[in-house]
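Missing here is one protein chain; the remaining ones are kept as they sit in the complex.
So, chain A:
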Amino acid sequence: MSIVKNKVDAVIVGAGWTGAIMAKELTDAGLSVVILERGPDRDTQPDFAYPRVVDELEGSVHRKYLQSLAKETVTARHSVNDVAVPYRQMGSFKPGTGVGGAGSHWSGAHFRALPEDFTVRSNLEQRYGKKFIPANMTVQDFPVSYDELEPHFEHFEYVCGTSGKAGMLNGQVSEGGNPFEGSRKKEYPLGPNPNYLGAEWFYKAAKEKGYHAFPIPASNASGVYTNPYGCQMGPCNACGFCSDYGCLNYSKASPNICIFPVLKGRKNFEMRTLAQVLKVNLTGDKKKATGVTYLDAQGRETEQPADLVLLCAFSLFNVHMMLVSGIGKPYDPATRTGTVGRNYSYQNLNRVVMFYDQSVHANGFIGIGGGGATFDDLNGNRNDSAKTGYIGGGIIWARQPGAGPVRGIQTEPGVPNWGSAWKKGVKDSFLHSFYYEVQGSCMSYDDAYLDLDPTYKDAFGRPLLRMTFDWHDNEIKASQYLVEKATDMCKVLGPKAMKGDAKKDGSHYNITQYQSTHTCGGAIMGSDPKTSALNRYLQSWDVSNVFAPGANAFPQNNGYNPTGMVGALTYWAATAIRELYLKNPGPLVQA
């Protein structure tokens, strides 16, 4: 028999960025809020304290700060006709766990989406005609505009102490920033971080090629900072342990240092860790949620009744929670009907490595997660799809989150994997090589989706989420185009050797190689309840007291990192809950 807790106004599943933002906004509004977090409590002290946190074996091999796939994972297959197999070992993407979630082990790259990223379908139709978009490509417009999100982008940047340089300030081009960005009302809260060698050279090469390089907006503080909530950050010391690690230094923005310190004393807020939510409980007609059922730290089945349920887990697990709870209609690729699981997309990442002789001190062990340089000359509307032959866009960047030898040392082409020649290879390259990456958009397709696996179960007896995904010709073409541009640019810098990895024709998605944790879609926002799981306020069309903020809401993925957009969307949804929903609980958009 379940333990039944006292009812609260809102229960939040997950203590990452979206959960923290929702908890802050809703407790501000006077609601009683409980967060249920499957992982442990974590904070800078003692969990991310120097020196133990910088142990590469624990962080990047034992994956101490990431989720255990033994408990929950996904299965994957390339097409609807294949049998999916489990994602048994961490590879292609790295969901987090514990307080802070992926928001504690991210790098810090903090972009806003471009205005045209919100209108992908209508923009393409307007530029090239309705027939231009392939029939199997299911891209949609976001049901919200850049201008509507602008104040929320700004607020999230100020919460995170984002370090950057505006390029378009109140409609005026601002020197040194991105001239192609959407207009912003305020400058970044902090100036850009210093440039490591690869970033400094990036500006040189970009200039020669006519690109407009600018500092990557980084939520790695470039100076002393106090955010609007009174939380303090210190300047990033370039330690080189961002991705995979919690920040030892109060420099990388995270829910742990930027939001939770404010919530901890609040009487109307409670955080329960090691609380594994199993499902959202629904009324018999499946139109209202009554709360959630979870396993508490002792493994006891516990019910938490609530008026509002906020799914704030990692994007994939938000979709999973909706599917196992029976929220909305699962997507069926055969008929292209149903909404939950549709439009799964990813990120199209490729790398070019440059090797130099001993006189070039690239020092890859130095790292500032989101720091570096990039440009938008091949992104958004600058990509003329009629000419390049692919839809979408992407960025080339110099970004160096920090490397240690356990995380892997790139060697020049031809160097073997072991023996004396390998030793010479790693010795030659470790301090004297760096890389640029291509981060491309990923469109959505009728055959790329998420549903429940018929065979495999998680540690709690629930079916695993099944991912059906493969690269399509459009993304392979994009990869080849962008890597070629990156390679051209790198040649300007005269490396003695180079290594590039554009996707080859017909190549398949490889889940064993880390590419990006930017898994998107699956429970997308839209203006039509037939083709989206959430309305423009991230509210379930089917169960109106369930909201699901996260990258799961992206109808397709753009060329940027998603966190800036995820934060802005969450503030947007929280504002709608506070200003619209609480006054009149029910659907905020009529189906």
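Keep in mind that, in the parts below, contacts are C-beta pairs under 8 Å (C-beta built on N, C-alpha and C of every residue); 3 or more make two chains touch, one makes a residue touch a chain; residues count from 1.
Note that contacts and distances are computed from a predicted model.
Enquirer: Assuming one chain is omitted from the figure, identify its UniProt name from "AMP-binding protein", "Altronate dehydratase small subunit", "Gluconate 2-dehydrogenase subunit 3" or "Cell shape-determining protein MreC".
Expert: Listed in its UniProt record, the absent chain's protein name reads "Gluconate 2-dehydrogenase subunit 3".
Enquirer: Which residue among A:Val120, A:Ala238 or A:Ala523 touches the omitted chain?
Expert: Answer from the full complex: A:Ala238 touches the omitted chain.
Enquirer: Quick one: which of A:Gln140, A:Asn195, A:Asn268 or A:Asn348 touches the chain that's been left out?
Expert: A:Asn195
Enquirer: Of the residues A:Lys185, A:Arg300, A:Lys423 or A:Lys491, which one touches the chain left out of the display?
Expert: A:Lys423
Enquirer: Quickly run down the residues of chain A that touch the omitted chain.
Expert: These residues of chain A touch the chain that is not shown: 43-45, 49-52, 54-57, 61-63, 66, 68-70, 73, 76, 78, 83, 85-91, 194-197, 200, 224, 226, 229-241, 248-251, 257, 261-262, 264-265, 358, 361, 363, 365-366, 368, 404-406, 409, 417-420, 422-424, 426-427, 430-431, 455-457, 508-512.
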